[in-house]
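Below: the structure, in structure tokens.
Apart from one protein chain that is not included, each protein chain of the complex appears where it belongs.
By letter and in written order, the chains are A, B and C; residue numbering begins at 1 in each of them.
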């Protein structure tokens, strides 16, 4: 009997800090050894001349999430996690949305029911706190965090989701007391409402005006406010989907003042601009409607700088899949032809890693180690999954991707989500996952070998981005 | 015959990104495997319940370096590397100082002659460019960098060392063309001269006034200038021994503008203040005279923030050993009783790691992974030694330290340098290296087992802090 | 018949830009000539060796304003304007508070009824928009601004006053369309509520904790938000009573980005600190409870810098008079012994100018011209009163103060408000108005000669801090 189940042989392994040639041996789904010339195993995967990286963690995806009357997400857990695996991801973190007036436990149960038999890769849930009643803050949340639901999400915009500053402070206070990490969507709801009303009165309703309804100060202001509220409570936070210079400056200001403010950005802020929303009244640009909206080339450069200098800890997709040409999707029927009614969000679960690898690593903009940190190790640490997930280390789950460099022009037909378009149609990619392995099992190596339902739910532990309090064991 | 020479068993391994339980197996001085339950080896080191970290790299030490008429450094390569090993270091990077008007090769030969048979741990040399003549810039430096001398150092202060901005630009241009990294000592020489002259005219010559002769704007200005010159040439630089807020702000400004500006700080800026220079006319404070001088508590906090937020890549000692009570040292005889004549620099090669481990890691100020990055992986990448040095990875040199947590009050008698004092006399430490291993050989495990001359000289390769240019293999 | 009614002879006249020796001749309450050796007049005031300055404009005072159940302001229009005249003011700008659900016109009528026969000096009203209903924004406000009520005030804190961001945007939009200037009280209401609740749960209710309930980020956040909302609407604003560094930094950021953001500060941020709120559980510190609360010495220095560098346009008192030892005032009876119940605000209408003159002008911190700008010309321009008010120029109202330099220790018995204390008890002053002249009439020259009811209401015109739109006559 071989000592190991599988050996990845002769590859170049990269972690968030190191790059080195080694064999990787897997036993019972976990990494059992990393070494030179490891003895034979039942299965050998040849990685000669190739990079072996930790599987991607897409820590910001929306799957089967209610999004408004008549609107339905295009991906369920099956299609989303299938696309994820094709795109080099071995872990996804969708959201469990608390309905107003209802307990979180019940909602979580519903999401589990949808996910349990459907997933190809492992997953956990962030909890969206839409209704931080005294009961939720005082009893339910502390218990849920104790059970490993340590990642919370709050919104500063969207009807029925936006919390007041008083409510935000309440959630942050619970996070401080329980050790949870709070994600914040930072846009000023009142400002968006005001600008949208004004645009509509002026008849400016094409998708292009979606961007005008949420200009840069709308995001900068909410970012500053989120930071200030966290400062008052003295608790780490993570600002999601940062779009450009002014929000980045707020985050840098906070970090330079010793505040524990972390940040995420997404492919749309590196590869799309406001021009992708369309410059005329056609609805074509509805495909790229997301919030915050894409900005311009100069802001893209700021995001690249932020990937480099440590401003960002997480690079996720914010996958929010809606079909374009469907009544339940982006293109409205009837008379609701206005950007206000376009569901917010774009698909990206499958393209996130190849886009960043192609332009970032092969384009010489970020180091390979930084790629690993942003796409895998950083989210694993932020959400208490490290070192079980997010790295190639002894004892970690054998979630691995072997990258293949090849140049091709992306078209939606190449993809495996259930969306009828990709915002990156026509982009040239220079790499794609050649092999995806989850817990030691090859799910993609040119052929798709995944089994729906094999992906497991994981509870999260304590975030490890900041030092433990003195006295705790390191 | 056992497969491995040595196994470190049952420890918790930490790298700059990961922390995990594993055995570490060593063969022929290099790490051959990291895994669970690795088979027996000739030597077994038990690390149960202990941390196994990459050996420290002290990338800023001065050994046997000429320091002015009548002044002699207290440590030679033997005593300095001995102290280094006791303090958990497995690699040191002293300086080779070019004498004015002389070629660098000749100077390098002299330093090799001093070091070759004396060192207990591996080492390389940074080249101090004191005389960037056309011949040096045009011929000698490119050849030296090609030979692996890829780390250069320049000074903006000190008589006979300070380069003009024109000369600095010349060195930076060579660095850009050859891929070398330039360290910069950023203090404004003219300003220091002016202030020193003025202080002396006022009879203010006690060690306390050393600090007054190099106030914060002196360092901030030179830092801004160094950044600007590097910006003009478009080349990475590394600012050494940053002391406080205003220089840190300049570095953050640069990084936020996409410039590749890296930075180092040292224990004296975390653990000493201007008060340690003395508040009266006694010479006691001469012990802590170094440049830039220690600042105050508020500036210490800024340095801690910078260790956390990625402003700093390197934490070194700037070990510059002079005896206090000796004619060739800090305490002058005759009538040269003035701070101007005190040799600049303090010892620290042995205390650097225990100080940062105690207060930083155990004090809850930085994560364990950040400790590894700052003290080992960061310098290894900055100076082109990674992954051979600076991490625990397959193929890397087996340079390891097993840490032991125990609380004691530091006194100079505990130390192994040849200096008659430590600036940290009386500080409480909470950890000390229990075992130091260099290239697989235990040199310290409670008993000192090192052999002078075993330490090897290593040439450096290209720095790997920034992405390679597109097209190069990652 | 003399050509002039009154001549101020041989003084040194100072405006916001100039200082020069000249006689000032008055006819029918206005300045008719400024010249050398002006011919005789009916009345001659000798100002030899003295400074003749424009009368102070206290553009932020609260008089007879409802302040909560059981709370009554100590000053009515008679006592407040009497104290104003003693303190060198010739114009005051109290507030007209819109009651919730009621029109502004009615409120304004009530305030006129109180003020009309009571005032010793001229005055106008700022309108506090507490209820920006569609009717108020769409009809009433545009009409009121057209009638000369061009100064609006909004609150981001206080129960029943705090507007939502949506409401603030609505008011700003009206201001943009009508040319009004909006004053903003920038503190985050929700944050204050949250912190107050938390402090009360911890039993921390002494006046000292008033400061803890509104720490610096509470003001900085609201300042940033106010700036952002004004940026979205593209309209000038004026942030009132700025207390220290972090809010100042936001304002400087805005101005450096071309935004028309103006600012006011007050004596309490130059002369009081948090220590004046008391350090124990006594109620003594209730005397200094105001919002934002006084900070510390370092923040005072930032305010002084801001007076110098143009960050501030207005220096007002924020006079909010409550007796200390009275059931309707600061010291509560019954069981409402908690900082939450202390009426916010302190008296200062009479001491504002002597404090700033003594410490600012005579203390060498600001120029004399800057003193005039901050205390008279700046507010006159901000609120559309210039050049009728706020300067010494031909055609302007003859509102003048002749300053007398003399040193004395201030005690509340020296003052003429109806408050039983002054926060500046025991401060040493070095100057006091020797003569106060309003519209050509001497009201104070050692003896008080004012007549209640002589003070007139003035409507305001368009602010003149920013250039008129192109095409308008300069």
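Note that in this section a contact is a pair of C-beta atoms (placed from the backbone, for glycine too) under 8 Å apart; a residue touches a chain by one contact, two chains touch by 3 or more.
The structure presented is a predicted model; accordingly, all values stated were derived computationally and were not measured.
Looking at the complex as a whole, the chain kept out of the display touches B, C.
Considering the whole complex, the residue from B:105, B:193 or B:416 that touches the absent chain is B:193. Which of C:16, C:72, C:410 or C:443 touches the hidden chain is settled by the complete complex: it is C:16.
Across C:183, C:265, C:377 or C:422, the residue that sits in touch with the chain not pictured is C:377.
Summary of contacts with the chain left out: across B:225, B:416 or B:430, the touching residue is B:225. For the chain left out of this panel, the touching residue among C:101, C:258 or C:446 is C:258.
Listed here are the chain B residues that touch the chain not shown: 164-166, 169-170, 173, 188-191, 193-195, 198, 215, 217-218, 220-221, 224-225, 228-229, 231-232.
The chain not displayed touches chain C at residues 13, 15-22, 25, 27, 32-36, 38, 51, 248-249, 252, 255-258, 301, 304-305, 308-310, 361-370, 373, 377, 386-387, 391, 393-396, 464-472, 474.
One rule holds in what follows: only the chains that are shown with their structure count from here on.
Chains that count as touching both chain A and chain C, per the definition above, do not exist in this structure. Averaging Cα atoms per chain gives one point for each, and the point farthest from that of chain C is the centre of B.
Chain A and chain C have Cα centroids lying 50 Å from one another. Separating the centre of chain A from that of chain B, both taken as means of CA atoms, is a distance of 38 Å. Mean C-alpha position of chain B lies 57 Å from that of chain C. Annotation for chain A: no residues touch two or more other chains.
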